[in-house]
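Only one protein chain is missing; all other protein chains are in place.
We just call them A and B in the order they show up, numbering each chain from 1.
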Amino acid sequence: MSNLTGWKPTMEKEAKGPGLDGGAGAGGATRGLVHEEALLFERGSTGRCGVSLPPLPPGHDAGDLPAELRRDGVDGLPEISELEVIRHFTRISIWNHGIDTGFYPLGSCTMKYNPKSSEALARLPGFANLHPLAPPEACQGALELMWHLERALSEIAGLDTTALSPAAGAHGELCGLMVIRAHHLAKGNPRRKVLLPDTAHGTNPASAALNGYEVQQLASGPDGRLHPETVRAAMDEDVAAIMLTNPNTLGIFESHIQEIADLVHAKGGLVYADGANMNALLGVARPGDMGVDVIQYNLHKTFATPHGGGGPGSGPVAVRAHLAQYLPLPLVVKEGDAFRLVTSEKERPATVGKLREFWGNFAMFVRAWALIREYGPEGVAQTGRLAVLNANYVRALLKGVYNLPYETDSLHEVVFDDKLQKANGVSTMDVAKRLVDHGFHPPTIYFPLVVAGALMIEPTETESKETLERFVAAMKAIAEEAKTDPDALHAAPTRTFRARLDETRAARKPVLRWKPGMKVE
Amino acid sequence: MEIPQDLRYTREHEWARNKGGRIVVGITDFAQDQLGDVVYVELPDVGDPVKKGEAFGVVESTKAVSELFAPISGKVLEVNAPLSDAPETINEDPYEEGWMIVIEPSDPKDLEALMDAKAYQAFVDEQAH
Partner (left out) sequence: MRYHPHTPEDVRAMLDAVGAKSLDDLFRSIPEKLRLKRPVDVPPALDEISLFAEFQRLAGRNDVSHPPFAGAGCYPHHVPPAVDQLLLRGEFFTAYTPYQPEVSQGTLQALFEWQTFVCLLTGLDVSNASMYDGATATAEAALMATRLTGRKQIVVSAALHPEYRKVLATYLRSTHDEIAVVPFGADGRTDLRALEKAVGPSTACVIVGWPNFLGVVEPLPEIAKVAKQAGALTITATAEAVSFGLLQAPGALGADVAVGSFQSFGNPMTFGGPAPGFFATREANVRQMPGRVCGATLDKHGKRGFVLTLSTREQHIRREKATSNICTNSGLTALAATIHLSLLGRAGLSHLARLNHARARMLREAMERAGCKAIFSGPYFNEQAFDVGDAEEVVTRLAKRGVLAGAPLGRWYPDHPRAKGALLCVATELHSEELIQLFARTVRG
């Protein structure tokens, strides 16, 4: 078999670290029986089918459709039995790590446990089989649920009204900036600029640019915080808004937020908060009380809705009262005992419009509301506190083992870097890949950009003390390995179904779909 | 880090070579090292104008994008087309086979405003800290 990557056995040495010689890693990972499984399309045509459908009416033909506009069938589709489909997806699922498998400390992603009761409830036929155009009298349950969720999200944010329709966090950002722009336009000048700190997530400047705003990046201070003087120097009447994340992507609370908000408001600007890190504030503090005017939630983070494969999310946007008029439609309202969706622009003439089809990711609303109902006020309060406790526990145990670029207090996530390991030629990437061999999903790496070689760890509150200690044990073992056997780290991961994958090859010669005769070279 | 003596350099890590009045441009060894494996490069068309200090193209690795800035003003005379199929050339041979464009300068004196090899070396050393 030809070796297309140029890798040779002599390039790596056997791992010598503790617990990795056939023993289980600190997270319990070991070797097992796993299957290779080709693409569905590589099985060739066999005439099989995996569904059971009623027969066509006798003599049916589609002759009423012009011949050039129809086709007999879609060439290239697989033809396999139900059992083969079940085996295919079962086998490939085993190649994945999920929250259900093990710890997933992805910073700023809030990979908390996805409750199974939320799942079962979202699948109730009364929710699953409901068409969005059902008349109000036929969907009061759905509307009632949306209304309750809207009230809860507004309350938790400390703001006035929440639009549930945005489909994800970035979509919520787009929405929030549209609302801000509409506010300024109504005053006669949309303004030109948006300020954001150097710790901002990439979606922030992208969302601003999509609204026609120039982005001005502000430098955070040596304590990892944005300072009022920096904002004062940049703030003028050309600035529509400042976009902040609080706590920021370093896990640090922007303690100057009130002063910053005052500075921005004094010149007629608005304060947008990216709510990705809301988990730290649940039951502890509210963005609306800090001067924030607009915030988007990420239900798939804070409220544990599942996002297997990278989505779907749900990004409701909460705003201060005077901005509610601009929110996208629909909005859910209660009139007497009945619930209704406001969908007509005649009722909300100042709305920015519609940001997606229909009403929102309703199945996510069910899950989020189910979790809030399970939390109750006490559960909400404990969530923020325990999330922060977990992150600080990890920080305390790993301090000195990895370099902490900021001494400032961490809330729900902590950022380390690879400075200490670099002395041995070991990078954050190597640490991440070796963690996999121990049975952990790596933390977020190389973000935020202000920290070179960043390792962002967000445990979330659903992880136990024991899990955190096992994670710390793995990190310590890797730090040791970095000193004694750095080559083993360059070779990681060694236990996964696939070893390190060549991302350069994928980008230079993109192969983005199966085709007959598909080759990867 | 290779820094050929006979070239001139910009603060954005492009190099310029005077080849009988025509100016050949590429990115430096330092730049390609920082960028990582180059996967894609976007270059202008022959005949396009370029303006000193403004972007004439883009170079991408798997994890980063970098604009390419014109060291001098002028008109594009030649473009290294094979780079689109073999962007790795920029990593392997940034100063020769990895050349990107040839410019007909509107003012040949522009070249002198650029850093020489010694100044660029000092600049790179400073960047590392």
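The rule we apply is simple: a contact is a pair of C-beta atoms (placed from the backbone, for glycine too) under 8 Å apart; a residue touches a chain by one contact, two chains touch by 3 or more.
In this text the structure is predicted, and so the values were computed from the model without any measurement.
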Out of A:L174, A:I295 or A:L331, only one touches the absent chain, namely A:L174
In the whole complex, of A:A233, A:A321 or A:L501, the residue touching the missing chain would be A:L501
By the document's definition of touch, the residue of A:A26, A:L159, A:I242 or A:V436 touching the omitted chain is A:V436
Chain B residues touching the chain left out here are 39-40, 60-65
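By definition in this document, only the chains that are shown with their structure count from here on.
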Rounded to the nearest Å, the gap between Cα centres of chain A and chain B is 38
Given the complex, residues on chain B that touch chain A span 36-37, 39-40, 60-63, 87-88
Contacts from chain A onto chain B in the complex sit at residues 446, 503-504, 506-508
